[in-house]
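The complex appears here minus one protein chain, its other protein chains still in place.
Chain IDs A and B follow the sequence of writing; residue 1 opens each chain.
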Amino acid sequence: MKNLIILQFRKSLLPFLVLAGAVLLSVPAALLFRTQSVTGAEAVNIAMLFWALAGLPLAIMTLAGTAGSDAASDAARAVEQPLPESQYRQVLSALAVAAAQTALLILAVYAIMGFSVPMDKLTFTTAHVARHYAFYAAFLVLYSFTLSYAFRNAVAGGLAAAALFVVTAFPLLSAALFGELLLDLIPLAFINSLTAVLALAGALGALYLLCRAYARREAGRAAKVLLSALLLAAPALPPFFGLAALRAKAADVTWPVYPLVLSTDAPEAAPGVMLAQKPFTGEVFLIDGEGRRAVVFPEDSDRGVPNYFFPVPSFVRGQTMSASDGSVWVYCNRYDKPAVLLNGSAAGGLKLRAALPDSRRAYFVRGKVAGIVERRKDGAYYAPLRTGMGPLEWKKIGNMPAEAARRWLAGTGEEALLDAFLRGMLAGAPGVAVVSADGRTVTSGGEKWTVPGALGPKSPLVGVRLDDGVNYIVPAGDSKDYAAYLCPPGKAARKLWQGYFRVGSNLWQAPDGTLWGYNRKLRVDVAVKTIFGTKKNDLESPQFSILTRDGRSIESFRLDQILRDLPGAKGEIALVREENGALWFTLGNAYLVKTGTNPHGPYSYWKLPQSVQEKYWRSTLAANRDGLLIAALDGVHFMDWEGRARKL
Amino acid sequence: MITLNQNSQTPIYDQIKLGLKGLVKKGLLKPGDAAPSIRKMASDLKVNPNTVARAYRELTAEGFFESLRGQENIISPRAGSLAEHAARRVSESLETALKGAMESGFSWTEVEKMIAALKRKLL
Partner (left out) sequence: MNDRILETKGLRKAFGPKEVLKGLDLSAERGEVIGILGRNGSGKTTLFSILLDLTAADGGSAEILGLRPDGSGRLRGLIGYVPEKPAFHGFMTALEVLEFRARFFKRWDMAKALDLCRKLELDQASRVSAMSKGNLAKLAWIAATAHNPELLLLDEPTSGLDYLVRDHILNGLIHELTEGGKTIIVANHRMGEMGGILDRVCVLRDGAIAASHAASFLAEEAFRATVRLESPVSLPAGVVALGGGSALRDFAVFGREKLERLKLDPAFAGAEISPLSLEDSFKVLLGE
């Protein structure tokens, strides 16, 4: 067979050299014709990417297509078949040469790119193609050759191969999107491998059958051709069915709704409920620990045909805030619909209070009266949120500075937007303390505390309600030495912890009122056993400072051992409950851990069912007094403090 | 050298034998000459070499050919006399037959007619 391969190389030498020459010539051409804004290296990379995504596929279809149609030609039958080599191996040798030439061209392009692909500069589609380039190229070679052999025509074969390629690649690409979101709903790796195997085996098998039907003129030709067609079409089936299965399961995927703006001074989310969304159906709802839900946006009735093949999740942004009468304010922003402001409860349903047509940046603010601030094109507007019906009274509070306007138009900016008006609003609110300009006193309502070196005269401090009333944690000190002071009601301020702590920044309140936070993370070495041997990882272990409702303080609490034992947990660690000396933590979106105050002592842990692996490690949990609401792959689950979980 | 009649009823190998014998009789081939190689004879006549080989085998068996000095198919000294023998035998048979005819009362013309008819029958 070696001699046949050499012969085939010789026969197709000219077109191959022309293509190789074109690839090489595009390097000086790119350098010559680049624009000033692009460096030489970048220009060459762009040229090579053009080759990879457009030029090489055409080259493959040409090389493999002509090889296939030549192998089926009358000339081949007359000249080459009489040689003492089996007809199938003759065809395979032609295929092998086309494949080798393709590999050489790809290697040349890859080498010119410096053996690395600038993935970060590519779109999702092109990055996916780049990751699986070898498979897609092999598919195109095999199919162009086999179909050109079947049709005895390079053009027909190439076009048919391109069509089958698109039919197969499209659902694969679509399914890859789910992988991007870390949604492990179906065994995608299995489906991808199955597709690859079917494509490879199918093309070779089809070629074998076609050889027997055409070259050897065996009887039952129609049956063989039909079987070949089935073999060639088969690889399109796993991706297609996989995508259909993905779509079905994706409809249940539940995600929390994250706020548009991250601000340390934003009000906390309404307790006890989770604002959740189903990104693949468009449904947004409020759900409580009992499973009662109120609809914010209903499911999309019809997302259109393109969405069927390319199910794109749409994520909304939103915020909740509890009102003084116990109801919940909900703000929700959908990219293609006007934002909405609703009021109500999970049990009783939500009523629309206002549609906010111009809203891109709206958020709740505290104050004497809770309110909502909206950034519109022409400035910032404020409306107080009063319970009861009636339209909102909007008041313009400021023009949009040019810088902010540009950011607004560009759609960026999780910026902290606390300008003077807002701070002023906040300062007048109950439960908020203000630091004096000289940094010595902290005032709230009628109370006053002396805190030496208190920081943040411009930033009001939000208080925390403990058993004895509203307390304030005041950061104090200088760059060398920070401390956190506790200002309890009716008592003098006292130093609580070492280090900088600020509520909303690195200090939070659990649903049961326990105050916790950390300003240091220490590295912990973990040895992870894998089938290849032990691997050393390092984890970040926060050093917790905890203040219970009844005033007990625990400083420098670490979970090193637990983190070593549960190495799969990634993401933030949060304290969710304290009771009688037992502490409950959530580790990332993976585990609920119950431990005593002795971090080396016994502990219990429960795996959170089906929780979504959030790509940016944002929490997919909402804790309330009774347990955890978990946004999961198949809906919303609820787990109580003893690890008993149920689907809502 | 030899011409074959493809349409003749005489087998080809026989025609070859007769042809060679005729050449010796005419003195174109003398004893001691080598006969053409099987290949050359076959090529010239466009016949199967096996046919030529069979003719040569029979000629060797008849004593027409001999092997001399390591060479095969040499015209033997007896070849000439064999040919003459054959000619004499044919002549004697004819003479007997014709004499019989004359004695039976056939005229010469009738004998000639009979010969012509036989010629058509045999050839």
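To be clear about the criterion, contacts are C-beta pairs under 8 Å (C-beta built on N, C-alpha and C of every residue); 3 or more make two chains touch, one makes a residue touch a chain.
Source: prediction; values computed, not measured.
Counting contacts over the entire complex, the absent chain touches A, B. One chain of the complex is left out; on subunit A, the residues touching it are 3, 7, 10-11, 75, 78-79, 81-89, 212, 215-219.
The set of subunit B residues touching the chain not shown comprises 4, 6-12, 38-39, 42-43, 45-51, 120-121, 123.
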